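Missing here is one protein chain; the remaining ones are kept as they sit in the complex.
== chain A ==
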Amino acid sequence: MAERERERQRAREHVRVAVIGSGFGGLGAAVRLRREGITDFVVLERADAVGGTWRDNSYPGCACDVPSHLYSFSFAPNPEWPRNFSGQAHIRAYLERVTDTFGLRPHLRLRSEVRGLRWDAQALRWEIETARGALTADVVVSATGPLSDPKLPDVPGLDAFPGKVFHSARWDHDYDLRGKRVAMIGTGASAIQIVPAIQPDVGRLTVFQRTPPWVMPRADRRITGVERWLHTRIPATRALRRQVLWGIRELQVSAFTKRPKELGLIESLAAAHMRKAIKDPEMRARLTPDYRIGCKRILLSNSWYPALARPNVDLVSSGLKEVRGSTLVASDGTETEADAIIFGTGFHVTDMPIAQRVTGAYGTTLAEEWKDGMEALRGATAAGFPNFLTIIGPNTGLGNSSMILIIESQLNYLADFLRQLDVLGGRIALSARPEAVQGWTRMIQRRMERTVWNTGGCDSWYLDANGRNTTAWPGTTAEFRRVTRQVDLAEYEVLRPPDPGATPVRSVTAPAEVTA
């Protein structure tokens, strides 16, 4: 029996690094690992293709609201972006291309959903259970992303709804919406893209809006052939374009993080944008937010307001309270008949679902450690979870710029983390010191106090159940890059394998000393 157990242990595959997820974060990590000379790694993906959120979100009208020349890897420039704000299909194709160009296919393990991760304190490595077998890894890079697990509200009676129900990120392309009575729940970034895209086809469209969003004009256009030719022939022009796009957004940051009052100016632009399409003052009042712009994600669309003004669209200024048969009842009592319900209700952002599956050095799960709010040193490492790094971890989100910039900074940190492990050599692990994590979180939360996310007077997905902002980065991307350039060993505890001969009791040692 014991013999068989050992056999099983031997058979279990071991890798240096296991990356979870194959979106921008996971693929970026894979490229970075290869560039650091590390080839002994796998990328675990639950689906059957790469692309992450850009694979899952295929709803009509899906596009990025950061210009593509900025929303792409600096190491994989694409002079051929077709539009300013490229659509989902192009971004997904870009990620497929990155996977091929950088030779990542051999590292991919598709249909390998991670079921559980457990820290082995004896062997100093992670035991990983996946849908296609178990393996162990020295280091785990969790690139599961904040926008990966759809969040569905708990609506009474939904189970008995006779029609079609799906979430925006799980779009059912086989279901024909033509002529149907459709209810769109939510008015977030997905919903405002879906509504204009399906409005011409559906019979009747009812939009349930709890809180109106601020919507800015979208300066989208085709990138001309001349530009593309220039970007291909003279790469510096492409680089310049990226720099300009980046620079503009860097300059906006202080308004979000330090002087939310300045954003009032932007509000008037958004209001004018709405006035152009919505002529009914009563409708306008319902669509005007009562919080500071930027508090919730600022949305970009030229077609949202015009679509709402169409005769086959109704706006219900209230959330969905319950479903009675095929009747949808809003919180304000409005009743609507529907054939299909589409939830544009967002994702599990502040309660990263992977956290429930990770069991660390204390024997607790990451979700348990994070029950009062996510926290991780420099957005990457949580106390008690050695050799475990998160890409797009706590407090790394941006309100106005490209997350790819954050991802690449976190990859710098990952590379230095692995370099430090190499330098230290031997069987060793690095575990963030609780004091260091707390110090980092205190700094973040102190700076968070003046930001628009905390002072703007709204509830948003930046805030967790306790009202604490555990998702946004209260600074510029340049600053984030600076603070994640290096792993400071003073912030970490070096773990060594326990001495086999030693008694488990913490024996007498020389007293700690601090002379001052």
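Here is the rule we go by: a contact is a pair of C-beta atoms (placed from the backbone, for glycine too) under 8 Å apart; a residue touches a chain by one contact, two chains touch by 3 or more; residues count from 1.
Here is the rule we use: contacts and distances are computed from a predicted model.
One subunit of the complex is not drawn; among "Alpha/beta hydrolase", "Cytochrome c peroxidase", "Spermidine/putrescine transport system permease protein" or "FAD-dependent oxidoreductase", its UniProt record names it "Alpha/beta hydrolase".
Of the listed positions A:80, A:176 or A:488, the one in contact with the omitted chain in the full complex is A:488.
Touch with the chain omitted from the figure is made, among A:48, A:159, A:174 or A:499, by A:499. Within the entire complex, the positions of chain A that touch the omitted partner chain are 420, 423-426, 428, 433, 482, 485-486, 488-494, 496, 499, 501-502, 506-507, 509-516.
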